[in-house]
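Pasting a structure here, questions to come.
Complex shown without one protein chain; remaining protein chains in place.
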C-alpha cells in the first residue's frame, strides 16, 4: 500500500511516523509547496517528492493523506474523488459550509473512502470512555460536559485564518458530542467573549460556554478557552441513569512532591501533539486498516459536514444572543 | 445569649447541636407544632417549649432561628422584625419573589439582623476556594462552572411543595455564583428536562444546564441533576487568567481498594447533612458571633431576594426557550 | 453515668467534648494539679473540681478517664482497680514493661474494665480499612506497610521524658499491626538513626524502618519519621492474595489549584488533634457504650502490654543491630 502525503509540516510529519510503523503501508511520496520540507521528510523515509499534478497522475499511489492548509482541503479531496482514490484529510473540510457540502457531494458521487481527521475519537482514553458509554455502563446519558482549554492562544495570523473559535477549536467538541451520543443537536445556545484584546480586535472570542439540546433528549454543555496556565485541558464527563464517566487530563509525569507548599503534581501534557500522540497514530492506522480491509472508516466526510453545520449555528447564536435551531 | 429555635425537625436538630457547642449561646426554647418533637429536643438541651405567641412575647429571648417549613418563613421573619430581634432563617424566604420582597422591606425598615441560611458559603472547602479567588490566586475569573447532583430525587410530596428545581435546588448555585464573583447576572439561559416520569408529571424538571452572563463579564455554567448513583456531587471550578481552582467531592472515607476490577474508592458523602455538617455548624457560629459583636452577617435577606430573582428568570427561560434578561 | 476526668490538658479537653455530646454521660468532676485548668474545664461543663483522694472516695462517680502525664498512668489505673471502677486511660500504661505488667495484673485481678487509648483504631478510615481486611476483601494478608511521620519534632523536654521513638510514637503502629492482622510478632528488626542533632544528643532516633515477622506469616514494615514538611503523614497499606488496601492521608481541604507550577492540593491535616478528631470522639463513645452495655471494650490493658513488649524489643534490636525474637 503506497501512500502519498500532501503537506510536510508538523502534522504531516506525525502521519509519516505512523505510516512507518505500519507493517504493510509505505510512504511513497511527499508533496509540499515548500520543496525543502518535502525533500527532508521524503529523504528520511526513502520516499520521493512530487508536485500535485504528478501525484494525482501517479498510478502507483494507492491512497492520499492531506495535511496541507485548510483552504486546500476541499479541492484536494475533490481531486481524489475525481481519480477514485481513498483519502484521509485533516479537519475541517472547509471553513464554508456550502463549500463543504459540495465537496461532500463529490465524494459521495465518486464512492471513494474519505476519512476525516477527528483525532480525538482515536485517543485511547476517549475511546475507552466511548466504549463504556456504548456498553451501557452508566445507562442512558442525560448530560454530557466537554471541557477544552488550549495552553495558550495561537498567533494572531493563525486566528485570522482560523474561522474563529467555533470552526477551529470547538468543532472537535461538536464532533465528540455527536459521536459519543450517536445523536445530533436540535438547538444550540452560545455565551462567549474575548478576554484577550488582540483576539477581540480580530472579532473572535476566546472563552465560551455552549449548550446543545440533542434530539434524543441529552443536554450537552461545552466549555472552551484559549488559555490554561496548567497545560492542555481535555476533559469529558457524562451523567447517566446509573453513574458518571469522566476522562481526566494526562499529566506530564506521575511524580508527586509533598512539601510545605502542599501536594504538587506535574502540569497537564502541554498541547495536542503530546496529548494526542497516540490518537494521531491510531487514527492513521485505522485509515490504513479500513483501506486494506475494504471496510468503511468510522468517521467520514459527513461527520465533518455535521460539525461545520453546528459551528455555523454557534456563530449565529453568538451574533443574535439567542438559541439557534438546527 | 438566649436563643429560641422554631422548628425541631432535621435541620432544627443540627442547629441545636451548634448552639450547644458555642461558648456563650444557650438554647432557651423550642417551638414546633409537633409538640413531641419540641419536647424531645428541648429536654436534651435543658430548654423549655413555647408556642409562637409565647415565644415572640418572651423578653428573655435574644435571637430566633427559623427552621420550620418554607411557607412560614416570611411571616416569622416579619414577626422578628416587628419585635426588633435578630433572626437566622433557612432559605428560601418564600417561593414567591413578591412575598420575599415585601418581607425584605419589613426587615430593612426594622433594621434587624436577618441572616439567610446559604450554608454552602460556610463549608470549609467552598470558603477556602472563595478566599483564594478573592486573594487573586488565579487572576480575574473568566468562567465558573458549578456542578450539583443530589444522590436521589426527593419524595413527590416534597417536589410538589418545593417550587421546582430552580427555586429549591439551583437557588444554592445562583447564590454561590453571585457570592464567588461578587457580581450579579445580566441574563440567564436554561436547558432542562425531566428524565424521571413522576417529576415530569409534576411539571418539574430534574436535569438542567444553565448559563449566566455576569455583569462584569464572567460566564457561569451550572449543571444540576436530581440523581447521582455515587452520592452527593458538589463540585465547583473557576478559570482565571493564571490558573484554575476546583473544589472536589468529599468521599465517605480515604480507603482505596486495588484489585482485578481496578482502583476503587468510596462514594461521595451521601447527602447534604453529611457533606455540609461543618457548614451548618460554621454558619450558625457566624450568626451568633455577628450577633454578639454587633457586626453584620456576611449573608443577609438581600442575598435571598437576589437568588429568588434569578430562579424566577430561570423558570421563565425554561418556559420560553430563550435567554431572559435580569 | 457520671464521669470523672483526671487531667485537664489538651487531650482532657478533647475527652470533655466527647462526653458532652453523649446522650447519657455527664462530666461529673475534673481533677488536675493545675487548679486553674481544672476550674476552667469544669465550669464550661457545669462539673465540679476534686483532688485525687476526693475523686477516688466519691460514691457518685461511675467511671474515670485518665488523661494526665504518662508516669501517673499505672498508679491511677491501680487506684481504679482498687475501688472497682471502670477506667479509660491514655496510652502508654508506663514506659517500663515491668511496671505495666504489674499494673495489668492488678487490673486483671480486680475484674474492672480498663480501656486503653489507642485512638487510631477508632479513626473512621482505619476502621473501614480493618473492616475490609476482616471481611476478607483482599484475601489473607501477606504484607502490611505502615507509614507514620509527624509534621515536626516535639520539644526536647518532651523527647527527654517520652521513652524514645519506639515507646512514644511507633507504639501506635505496633498496636495497629497486631490489631489489623489479629496476630503478634515473632521477631523484629530495626534500622534507625537521628537526623536531628538535638535528638541524637538525647540518645534518641527520629527516622526508622522496622520489619516484624508475624507469627502467622505476614511481614509488617513500619516507616517512622519525626518530621514531614507536608503535615501529618498517616498511611497504611495491606497486600493480600486478591488485592491491596490503602488508607490515604486526609488533606486540609479539597481545593485544587492548577497553574503554571503544576497541580497543587492542600497539605495533609496538620497533626493528630486534627487528623484523629473523630477517632478521639469515637473511642470515648465506645468506652461509654461498653460501660453502659456491660460489654468489654475492643481494646484493653493487654493490648497496651503487648505494644510495650514490642517497643522494648525494638529498642534492643536498635542497640544490637540484630533482629530480636519475641
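Chains here go by letter, A, B and C, matching the order in which they are written, and residues are numbered from 1 within each.
By definition in this document, contacts are C-beta pairs under 8 Å (C-beta built on N, C-alpha and C of every residue); 3 or more make two chains touch, one makes a residue touch a chain.
Source: prediction; values computed, not measured.
Shown chains touched by the missing chain in the whole complex: A, B, C. Checked against the full complex, the candidates C:46, C:143, C:161 or C:295 give a single residue touching the omitted chain, namely C:143.
Across the entire complex, the residue among B:128, B:265 or B:298 in touch with the chain not shown is B:265.
Remark: the omitted chain is touched by one listed residue; of B:251, B:285 or B:326 this is B:251.
Listed by residue number, the positions of chain A touching the unshown chain are 20, 23, 44, 124-125, 128-129, 132, 137-138, 242-250, 253-260, 266. Residues of chain B that touch the chain left out of view are 228-230, 251, 258-268.
By the touch definition given at the top, chain C reaches the unshown chain through residues 142-143, 145, 147, 149, 187, 189, 191-193, 195, 207-209, 211, 213, 217, 219, 221, 223, 225, 227-230, 233, 239, 241-244, 321-323.
Quick note on the criterion: only the chains that are shown with their structure count from here on.
Chain centres here are means of the Cα atoms, and by that rule the chain farthest away from chain C is A.
Nearest to the common centre of all protein CA atoms is the CA centroid of chain B. With centres defined as mean CA coordinates, chain B is found 42 Å away from chain A. With touch defined as above, residues shared between interfaces to two or more other chains in chain A number as follows: 228-230.
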